[in-house]
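Only one protein chain is missing; all other protein chains are in place.
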Amino acid sequence: MKIHTNLKQPGKPLTHYWRVCVGGGRVGEALRADFQKHLEMVQREMPFQYIRMHGLFHEDMMVYREEDGRHITNWQYVDLVYDHWLSIGIRPFVELGFMPYDLASGDQTVFWWKGNITPPKDWARWEWLIEQYIHHIIERYGLDEVRRWYFEVWNEPGLDIFWKDADFAAYMELYERTARTIKSIDSQLRVGGPASHGFGDHVGVPPWGEEFLAACAERKLPLDFFSTHPYPTLYPVDLEGRGYMTWDGPDRLLVDARGCDQLFRSSAYPNVERHYTEWSSSPSPRDPVHDTAFLASFIVDNNWRARGLMDSLSFWVVSDIFEECRQGDTPFHGGFGLVNIQGLKKASYHGYWFLSRLGNDVLAEGDSYAITRRSDGTLAVLMWNYCHYRDDANDSRLLASAKPGEIYGLFAMQPAREFTLNLEGLGTSARLQITRFDREHGSVYDAWVAMGTPQHILPADLDVLRRCMELDVSVQRIATPANTLKWTTTVQPFGVTLLEIRSE
Amino acid sequence: MKIHTNLKQPGKPLTHYWRVCVGGGRVGEALRADFQKHLEMVQREMPFQYIRMHGLFHEDMMVYREEDGRHITNWQYVDLVYDHWLSIGIRPFVELGFMPYDLASGDQTVFWWKGNITPPKDWARWEWLIEQYIHHIIERYGLDEVRRWYFEVWNEPGLDIFWKDADFAAYMELYERTARTIKSIDSQLRVGGPASHGFGDHVGVPPWGEEFLAACAERKLPLDFFSTHPYPTLYPVDLEGRGYMTWDGPDRLLVDARGCDQLFRSSAYPNVERHYTEWSSSPSPRDPVHDTAFLASFIVDNNWRARGLMDSLSFWVVSDIFEECRQGDTPFHGGFGLVNIQGLKKASYHGYWFLSRLGNDVLAEGDSYAITRRSDGTLAVLMWNYCHYRDDANDSRLLASAKPGEIYGLFAMQPAREFTLNLEGLGTSARLQITRFDREHGSVYDAWVAMGTPQHILPADLDVLRRCMELDVSVQRIATPANTLKWTTTVQPFGVTLLEIRSE
Amino acid sequence: MKIHTNLKQPGKPLTHYWRVCVGGGRVGEALRADFQKHLEMVQREMPFQYIRMHGLFHEDMMVYREEDGRHITNWQYVDLVYDHWLSIGIRPFVELGFMPYDLASGDQTVFWWKGNITPPKDWARWEWLIEQYIHHIIERYGLDEVRRWYFEVWNEPGLDIFWKDADFAAYMELYERTARTIKSIDSQLRVGGPASHGFGDHVGVPPWGEEFLAACAERKLPLDFFSTHPYPTLYPVDLEGRGYMTWDGPDRLLVDARGCDQLFRSSAYPNVERHYTEWSSSPSPRDPVHDTAFLASFIVDNNWRARGLMDSLSFWVVSDIFEECRQGDTPFHGGFGLVNIQGLKKASYHGYWFLSRLGNDVLAEGDSYAITRRSDGTLAVLMWNYCHYRDDANDSRLLASAKPGEIYGLFAMQPAREFTLNLEGLGTSARLQITRFDREHGSVYDAWVAMGTPQHILPADLDVLRRCMELDVSVQRIATPANTLKWTTTVQPFGVTLLEIRSE
Partner (left out) sequence: MKIHTNLKQPGKPLTHYWRVCVGGGRVGEALRADFQKHLEMVQREMPFQYIRMHGLFHEDMMVYREEDGRHITNWQYVDLVYDHWLSIGIRPFVELGFMPYDLASGDQTVFWWKGNITPPKDWARWEWLIEQYIHHIIERYGLDEVRRWYFEVWNEPGLDIFWKDADFAAYMELYERTARTIKSIDSQLRVGGPASHGFGDHVGVPPWGEEFLAACAERKLPLDFFSTHPYPTLYPVDLEGRGYMTWDGPDRLLVDARGCDQLFRSSAYPNVERHYTEWSSSPSPRDPVHDTAFLASFIVDNNWRARGLMDSLSFWVVSDIFEECRQGDTPFHGGFGLVNIQGLKKASYHGYWFLSRLGNDVLAEGDSYAITRRSDGTLAVLMWNYCHYRDDANDSRLLASAKPGEIYGLFAMQPAREFTLNLEGLGTSARLQITRFDREHGSVYDAWVAMGTPQHILPADLDVLRRCMELDVSVQRIATPANTLKWTTTVQPFGVTLLEIRSE
């Protein structure tokens, strides 16, 4: 790849929509010391603006109970969580749910931690609860602050594991009552839904998209944002009728987002904010791919290419302190996290870190590279070598027997890519800082495999893995007498390389 | 009270048995950021040597599961807890229990958090689990370290809420198998039981004491320590047959401990270590007394007087991050903690802090005072004004209608006490540091009441309460030309005063 | 004092010019661990925007040397200082001086630390040094950042102890060459002078003010700001011809500032920024008044009343880590610092803290009080009881024999003042937070005197003094059914009370 560009040209503005939001497991996990340390590291190194977690009203948050006819709210644990988040510069992207046990109409639950998925037994009491909640956070954090939050009603109600019977009418009642209650307190508070699940085989068509927009329009409901979860997976059924999962093609996210855009344009809410409130390479919390080096370029490639199609794309999730299917048996177990249980940075972490280093102007872009300029004049050039799943192996049934390390057999390996830069418009000398990720550099999963895949990481192992998880970085100073830099580098399969250039 | 003593005399050695152990809720709560901060504060200011918590094998610790016939252990969460404890200088006083769900023989549970209280469905598998656990901690922390821990078998099996049917034979099987398994790995590992519950109306007689000791002797079982929980409460029944709780007299702890000592002496284990692994002013997690200024002098008075009768008396518990009965609705709700949910130091915290300041030699003691000397020669004099419950009000039924602040009506208020010291054997001048606790100084519960008992403490309130929770301290320098100090002070009801004297 | 106002009225905007700048000793002291801790505490609790220190080019900063005909600059120590400042949110208000020894034309020095006060031996080399310096900081911190700094040429050149022979022509050469050199690099960098000394007996007339402005105008020199040091002191001579110092009347700062304003208006620079780059109750580093409770209300009263007359009034200095006259022999020795050597907050610290709590709108003001509103709606009411020097005792000769504690005899003690507030426009209930300073509350100097004025503060003493240095704070919740609060308080002599009111 030969890249020739002039750095003095005006650039096109770049929106860092990838840093708007990130997911986490359940709010109760945000009380954990380790989860907090993980989030603090993320915020220190590549801050996100919002975090979205399930289960704000779940039992372990102790927010609601009934006793002797009294109904009692208790926001003390919620306060501990929000106080922490705001202290490290991240705001809640609030997901309103699940149902407090004492307010539930049934006992169906989801996840190991048993979030109640039923409608309220008393709609007025639900409205009262929402009111109490909103008043409490306004009292504690001030209206100006709370106006900057988002309130999303429930999670994936189109699936009956998340909302009893996947009852659309009941959801619309929930949405209407919740949205109206919130807006009645302050009309600038931002409400949205339907938080719908992965599109699966309905490529480009968000579950409940059309009907939800129509129902909102019909009832004249407020809708500040539309939210859905475009996981890029398909769900075939084998000859014996057993379902499995495959990973879709490399453009799936773009196709899904374009489908949504078309839907919005034709709706009563053409300018609704578009928040993709969950996304990863698959919606499985035991997908070994999540741990591999693959995730870095997957994240870079998708986010770079989907620019303009969304207001946020919230990676699911920040930490492997995540208990929807209990906890994984081993330090790497296919969890969703940017970091694992012990706080080790996975490839996905680096993917977001690379994105966070980009500038505010795009000077040039092309197949697997982007040249941007920061406001201080530094250039940030990103180059990557994305390898997609093999056509004959994008199949979750292959995972059952794969041992750690063998998982790379899923991918159609590409050759190493050479990038040759020819950049005009520099000063007379340049400082180049080169930061590399690939399986040999910064892929802690690969280091753990090399170490013998210990089921429990000894403290001494952890010290070593902490070094292995860091990217390789070096600095060169190059004379550029003709104000032009010629420079070549090679990016390995799964690799991402950041080149930062500053005239000196 | 006039106190006259010579400071140059040799002292009697003082064992700080009160700092051996402290309790906490369940091990899963030790993963919480706030619990960890609370424990860190305690360890910084008045370190304990051991901590004992329930539920090591409870589901939320993820230690055991079965799948497709495999049985899988996972110590990753346990490691997070123990790593933290050891890093701040506190060791586990391990309570072995409750039953992992996949290993349980029934589904009876205890507490809001549903600890399974049934025997294992497979005794060999239980032994295997214990073996895995012990091997794991030895691998991670080393045998030398683990030999300094204690292993207590289960919690309060004499109550059917904690052990199915309170089945003694089943408990003996559990004890025998557990103890033999541990000892077979290393004979110096320390095992004990029966962790029996409060003596209640059986004053001086530990539940299951006699039978447990006899059964151990008969089976020739190892028993390094005997453990029980001498809560000083009685359980009368009213005229209509309804049970309630009363607080017993001020000597109850001593009477119970003497009863135990007599029992041990007549048993096959006369020199068994005596660990009272839970204790507080009552075993109720919603006893408003726990928050009041009363606890400071209660702790000082009982611990001082019970010296020699025990190897540890473990206060139950360190933090109001404690969820046996869910979580309290308000910042102060009668919880057991030395600190409340928001980390505010309660009177009980100060009680232990005062004890921690005592020296290693006792020079003089008497009604409500103690004069000790530290190894650096500093004197530490403690004086207190203990007010016990009123005879006509030591009744839990009175609590139902009491508002915060009115709770002090339970106590037989004493007049302020004057202490006049006449100390010989000083140098020619002395530095006196006086640290005071009473309702006006350092009682955060009283400050919260004065503030209007807010249900949620605003950040600004918290800043103020953090100041109110600290003890009053001042320094004087006094010439003592005749090497003699005469000094008088007054201690208010519920007050404790520490006088530290250093010759200059 | 009865105060009646309506809180719903629009307010007049309030500029917090008191937080623009603070002074420090010499830049070399900013390398000290303790100085850094002191500044960090200040920035945490009441951040200033700029800090100004002497001796940037002094030998201990190692910035310039000559060897074998080469001239070598070395900004490594400067980088350590500036890196630290910027990391805690404070920028340099650069004072350019004193002269590097190898560049000096003479060997006259000032202070214990021997800052060289002579012009450069080679003017072109001075310009080169300035150029090197400016280029270095732009390379390191970026031009955008450096444009926010201020560059002041030298310190108090009108005194021959600071500038050889107080040679005005030589200073104008220094100013012209320095200003032109800086502006030639970037015209938006901000340059000013003449950093003149205390006005002394020339009330309202800044030293070198008129001649400097005229000379600048004549040479058409850039002048972004005018700087001078309005210390409120007079210098009489006694009958035997010996000079001494007296403290001037309570309006002196205002009179001086008005004089300056008149001067500017009639000059070629009518809109020049007005930076009073040093100020305190006197320019003596051994004036015991600096330690007393007096400073709190002195700072509040002067800053409040001088609003509108200046763009900054830079308190001299932040810390008693200050070595112009060597170091003081005792923890309190009349030093300039907001904090003493051991980091204890002095009354002056509290004075600035109270100012920092004011809001952005003034609702009412009067003799010794101010009612302001913050952007979140909270009210901040400040009330103080200022006691000026006695007419018959404002004389430095009295200090020689005064012992610690007796120093309060200098002041004309006022009675305690009662303030009665009648505030309309509240909600139905109010949270009041009351923070008090007076000799009994938060005056660490008074606590040290009570402790026996130890020459060396033991670690145990320090712990106690750290508590004594904090302000008294309490919270009340008051029902205000008629939306009106009536509330009375008393402020002791030297006292300052802050009342913060929030509707609930």
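Residue numbering begins at 1 within each chain, and the chains themselves are lettered A, B and C in the order written.
One rule holds for everything that comes next: a residue touches a chain if its C-beta (ideal position, glycine included) is under 8 Å from a C-beta of that chain, and two chains touch if they have at least 3 such contacts.
A quick note: this is a predicted structure, and the numbers were derived from the prediction, not measured.
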(request) Quick one: say which of C:140, C:307 or C:357 touches the chain that got left out. (result) C:140
(message) I'm checking contacts with the chain that's been left out. Which of C:34, C:261 or C:311 qualifies?
(response) C:34
(request) Quickly run down the residues of chain A that touch the omitted chain. (result) 431, 433, 450-452, 454, 458, 460-461, 463-464, 467, 470, 473-477, 500
(request) Extract the touching residues of chain C with respect to the undisplayed chain. (result) 31-36, 62, 65, 72, 74-77, 79-80, 83-84, 136, 139-140, 326-331, 341-342, 456, 458-459
(request) By the contact definition given up top, give the residues of chain B that touch the hidden chain. (result) 139, 142, 144, 376, 504
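We adopt the following convention: only the chains that are shown with their structure count from here on.
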(message) Distance between chain A and chain B based on Cα centroids, please, to the nearest Å.
(response) 44
(message) Multi-chain contacts only, two chains or more: what residues does chain A have there?
(response) 139
